[in-house]
Structure formats: structure tokens, C-alpha cells
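First the structure, which I've put down as C-alpha cells, then a few questions once you've had a look.
What you see is the complex with one protein chain gone and the rest in place.
Just so it is clear, A, B and C label the chains in written order, and each chain counts residues from 1 on its own.
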Amino acid sequence: MSTSATAGEVQTIVAARLLAGAPSCFIGVGGPSTAAILARAIVNPDLVLVYESGTIGAKPYRIPLSIGDGELAATADFVVPVVEMFNYWIQPGRIDMAFLGAAQIDREGSLNTTVIGDYDAPKTRLPGAGGAPEIATGCDRVMVVAPHAKRTFVERLDFLTTRAAPEAVITDLGVLAPDPEAGGELALTHIHPGVTVDAVRDATGWELRVAADLRTTEPPTDEELSALRELVAR
Amino acid sequence: MSTSATAGEVQTIVAARLLAGAPSCFIGVGGPSTAAILARAIVNPDLVLVYESGTIGAKPYRIPLSIGDGELAATADFVVPVVEMFNYWIQPGRIDMAFLGAAQIDREGSLNTTVIGDYDAPKTRLPGAGGAPEIATGCDRVMVVAPHAKRTFVERLDFLTTRAAPEAVITDLGVLAPDPEAGGELALTHIHPGVTVDAVRDATGWELRVAADLRTTEPPTDEELSALRELVAR
Amino acid sequence: MAEIVELREAVAELVGDGDSVAMEGFTHLIPFAAGHEIVRQGRRDLELIRMTPDLVYDQMLGMGCARRLVFSYGGNPGVGSLHRFRDAIEHGWPVPVEIEEHSHAGMANRYAAGAAHLPFGLLRGYAGTDLTKHTNVKTVTCPFTGEELAAVPALHPDVAIVHAQEADRRGNVQLWGIPGVQKEAVLSAARSLVTVERLVDELVPRPGGIVLPGWVIDAIAVAPRGAHPSYAHDLTDRDNDFYQQWDIISRDRDDFRAWMDEHVLDAEVTA
Partner (left out) sequence: MAEIVELREAVAELVGDGDSVAMEGFTHLIPFAAGHEIVRQGRRDLELIRMTPDLVYDQMLGMGCARRLVFSYGGNPGVGSLHRFRDAIEHGWPVPVEIEEHSHAGMANRYAAGAAHLPFGLLRGYAGTDLTKHTNVKTVTCPFTGEELAAVPALHPDVAIVHAQEADRRGNVQLWGIPGVQKEAVLSAARSLVTVERLVDELVPRPGGIVLPGWVIDAIAVAPRGAHPSYAHDLTDRDNDFYQQWDIISRDRDDFRAWMDEHVLDAEVTA
């Protein structure tokens, strides 16, 4: 690998590593999808990928643009209707882990994907809930993947779309996790190589706690980075 | 056809005739199944046969012993799980007509298939409800097929399994239908050829009303009878 | 993740005295081999759950395996009575059996609620029947329309047992033909056992095929013809003659016991 990893690449690789050992993972669109597909390549070849379109056990060769690309259905162990997906698979907690994204996250880890500004007179109308509220309550473990910025990590959500209690929030600057000694408030537990704590604090809209044993993320290995780049290039 | 029709054959043929023009028919085990399959042969080739095992549009060549014989699934337009059958097809009234049997029928047309004697100390324990309670309320039109006897046509049911309001009750002696002038009580509207009104009254456990315009059933034609016998012989 | 084991071992591991056991298969794919193994292992005090008890529960009731039966249609389909079922309920032979009965729609929605981890299922049902006085059904009021609907409690068996055509070597199962409530039974249960006609290297998706992934199953056991006298669509035929013979075999207690001795208790396990 000639060039070093970008912040986004580190974020995706760190997210993928967290899937080691997970039996199954529920995937939304965008960044989380790349991380989960990468996880199958680098840490967890048996990971069952579940997309809310109804494809269970999909084995995509390329990163799909949508959660319903044809390759997902073609490579799935089985495909179920949406009603069955939510009622028989997500709601009972059969899918171990979920990767979610968000436009806003608060210090508890709750998410906004609905609106920036007032609901009835929005500044920016976002897509809305999708499957997230019930995925977050149905899956045992929730991971959030989001870019680290003040407008994303906010003191107060404009709208609470999804009450999540993420085990980890993986950003392009570091990793946040609930601090049991602070009532579960998200605290910085890892910073990515080359990132300073001040930079993370500056990109966070609340007074960010830092874990006593703050660590630096293990840098991407050549194998991880080349697997990711090869996947993205397909 | 050398021999004349038996009472049972007349009953089946009369039941089959009532299916003329019906789009779809729900079928329990036993006699009603034969009538519905016969209907496809003699009066209604497009009749959609629906069995509670989940087979919709079955086209059995032989009379199945059970409602789940392999031929039903093999010839069906489609097959659905039991939950879907009851929730998406029966409950919303998508199946036009139902044929039900019973061990006891009262003058309102309600049915007992649960128990003879006391529920907690039964004289005869019967199979129970099966699909009948919801089939009777889901389907627009209900027909009951039962042998005519005092122990079947009773003043008072030992157990009300299915609240039905049958359009017709087809027996081996005649046909009963609700009399609007008697609050919907079942009255004798047809007697089969060779049967007397007294014989029907004697075989009924309540004071049976007789319709003012009582008619004699049109005798089975040679075509009907040979179609039935051919079907039974297969 | 499903382990592929001997039927004997699977039953010993998964089915204990006093367990609630749901063995499903609606006319098709009835898990007789597993039922016989439970009889051979002498399980007692089971709560047996099944929409249509059929011959498999007639046999288990007649052998005294159950303290309780939950069902919706206890007949020999197209033939008549289930004599052991009747004898158990009418005369408590060989042991008294408590019953809880529902309609098919009620049972199906109980399984569906169990599979969805909802506490109850919702239907228009049981209206105006005597069933409501004798079974576990309540009403809920629609918060939008005020309409009253029937509510049935979710089923959560300790063990579900179903039979299927095939499993792959990773324990994924495919069944096709009449699908019944097998998926719901497995998903509603705490543990599950699937007996299969055959193992295959790879499941080839079939029209009407239903897949149960290995990660919702505890054990797979190979039991060829394990649904007899029921059947496995495309592989075996329903033995309608046997269903008719059963009416005679099962009518008398001694004849029944003799048949069970010969064909079940003393039988070589084939798999």
C-alpha cells in the first residue's frame, strides 16, 4: 500500500474490526455497508449480512449503492418480505448487531435522521426514520458510524428519531463509547492515529468526556487497507 | 348410469350445483370436498378451491383423503403458510364461499364440532374447531353439508363451536335455508326425490318449519351422476 | 448454530420431562420419527402443542407422554376420530390430560406472535362461540376505531420440532410444499430440532422453498422417511392407507400398545 490511510478509511476499518466474532449484522445504506462487507473479508468471513430490503445472508462482491441492489438478493441465503423482516427477524432480536448512521447524535447516543430545524418549518428535511427506531431496540448491539463534526455531535437533537444506546460510535476522528461512571454518557475511548484530543473536542457539540485509559487506534494494517481499497475499486 | 342415485349422491350433487357461479370455495375434509371438486367438473370449471392447509387454486384429479394431500399442493396456483391463509385470505373475506360440516346443527345454523355431552366430562370428544369459527365469519357465503338425523339437527347444541349463518344446509334428505319471516330460523325448502316431509321432520330434533313454496330437488342428471361416480372411482 | 447429530442424541439433549413441545407440520412433513424417539426415551409430563394432533400426538398421548395438550383440530383427517386422543380426554387413559383448545386462526396467530416476540396475537375470531368460556382468549379494543378484537397469548414452546426435506452441512434447512406453521413454530421456541430426509452440500432454492438458517436451529438429525405416514413433498407420498388402518389399530388399548411395542419401542432406529 503506497499511500497512508485517509480518515474515512480508518473509520471504515475500525468499524469492520468491531464485527469480529459477531454472528450477524444489520446494515443501513452508505458507510456502514462498506464496513460490514469489509468485515467479511478481513475479520469475519461467516458474518451474516442482513439488509432491511429482506436479504438475509447476502454476500455482495461489490459495495451496493442501495440496500436493495440485485446482487444482494442473488447472493442471499434467503429473502423475506419486509413485514417478516421486521416482525420475525428484527423485533425478536435475532440479528446480533446493527450499524446505523445519523445526521445528529447526542451525548446519550440517540439519533436524529428526521429534520434539522423545526419539524413543522424545517431548515433541512432529512429522509426520516426508515428502519432505525426498531432496529436499535431489536438488535442487542448497536454501532453508530458518523462523521465527527459539531453539527453532527450536538448538545440537543432537533428531533429524536431513534433512541439508541450504542456500544460504540465510530467517527473519522476516533471512537466514543458509553462511560458507565457518567451514567452512560458517550466518552472518547480511542483517537485515530494523528488525531489530537483537542481536535475531537472541537468537533463535538458538547463538553466531551475523555476516558481515563484513552488509547490510540491501532493503525490500519497493509492487509486491511488493501482489502478496503480493492473492495471500493470493484 | 344403470343404478339410481343414492341419498348421499344426491346430497353431493345438490351441494355441487350450489357452487355454480361462485368464484372461490373453502373446503373442509370429507363430503364437502367431493362436492366442490365435482362442481369444477359439472358446473364451474373456474372455481378456485381453497384448502386450509394453504393450497389456493388446487385442481385435484382424485378426491384427497386429507386437506393436505400432496396433489393439492402440486396442482395449486399457489401455496401459502397457515398464518397467511387465515390472516390475508380468510379473515378479509377474499374467499367467497365455505363448505362446512358438523356433528350438531341448531335451528339458527350454528355448529358443534367440539363435544357431545359436558365439556369437562365428555360423552364423545369430537375433533374441535379447526378453521371453522373464522371461516364462517370470514366467508360471505356458508353452506353446511351434514347427514340428516335427530342427533345432528338438535334443539340445543352441546357446545357452540361455530356461529354460522348458512345460506343453505344440504342433507341427504333435503335442503334447509333461513326463513326471513321466522327470524332466519332454518326451514325446509327442498326435499330430495322420494323423500317425504314427515321423514325429514322425524329426522330433525326441533319442530321443523317447512317453506310455503317447498320444492322437490331436481333429480341428478345422468351426466352429474356419472361425473360423481367417475370422480369417486379414481 | 445447528449441530448435525443423531436423532437419539438430539432428543436426549433438547427434550426434557415436563417441557412444552411443539411438533408442527400441517398434514405435510409431520415429524413422526422424532415423536417415536420421544416415546422410546420415555418422556413424561410434556405439554404437547400442535394445531392438528394427528396420529403423532395420538401415539404420544396413548403412550402417556403428556400432561397437557394444546391444539385446534384433533381428528384423523378424512378418516374420523383419533381414538387415543379421545380415550385420554374422555377417560384419562393412560394418564389424565389437561386440554387447551383454540381455533386454527387462533393457534396460527399464537405462533406468529411467539415468532415476533409479541405477547399476543390479534384476530377477528372466537366471536359468539363457547370456546371463549373454555380457553385462553381475551379481547383488546382498537385504539383507533373502538372495535373489539380477539387477543390470543403468544406461544413460546421450550422446544419446536419440525421435519424438512433437506439441510446443508452448515445446518441450513429448506422445506417446500405445504409450509404450515413450521417457520413460526421454530422461531417461537426456545430450542429447536429439525429432522431431515437428507443432507445436501448446498441448498438449491426451490419454488415455494422456505429456508430456516442454521443459526436459529439447535440440532439437525437425519431421519429418512421421518415423516411417515405423513410425507415430504417431492420425496415421499402420504400413506393414506396407513391413516385408515390407524383407525383400527388405535381403537383398542391393547392393540395400540402392541403396535407401538412392535413398531416403535422395539424398532431399530434407522438413522
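Here is the rule we use: a residue touches a chain if its C-beta (ideal position, glycine included) is under 8 Å from a C-beta of that chain, and two chains touch if they have at least 3 such contacts.
Because the structure is a prediction, the values reported are computed rather than measured.
Among the chains on display, the ones the left-out chain touches in the entire complex are A, B, C.
The chain not shown here is touched by just one of A:Val10, A:Cys25, A:Leu38 or A:Val79, and that residue is A:Val79.
Only one of C:Ala151, C:Leu187 or C:Ala232 touches the chain withheld from this view, namely C:Ala151. Per the touch definition above, the residue from B:Arg94, B:Arg141, B:Arg201 or B:Arg229 contacting the chain not shown is B:Arg94.
Here the missing chain is touched by one residue of B:Gln11, B:Ser24, B:Thr162 or B:Thr217, and it is B:Ser24.
By the touch definition given at the top, subunit C reaches the unshown chain through residues 117-120, 122-124, 136, 138-145, 147, 149, 151, 153, 205-209. Where subunit A meets the missing chain, the touching residues are 29-30, 52-55, 64-70, 72-74, 79-83, 85-87, 90-91, 114, 119, 122-134, 137-138, 159-163. Those residues of subunit B that touch the chain absent from the view are 23-24, 48, 56-57, 77-78, 87-88, 91-94.
One rule holds in what follows: only the chains that are shown with their structure count from here on.
Judged by contacting C-beta pairs, the busier of the interfaces B-C and A-C is B-C. At the far end from subunit B, in terms of centres built from Cα atoms, lies A.
Per-chain CA centroids place subunit A at a distance of 58 Å from subunit B.
A separation of 28 Å divides the Cα centre of subunit B from that of subunit C. Per-chain Cα centroids separate subunit A from subunit C by 41 Å.
Multi-chain contact residues of subunit C (touching two or more other chains): 112, 183-184.
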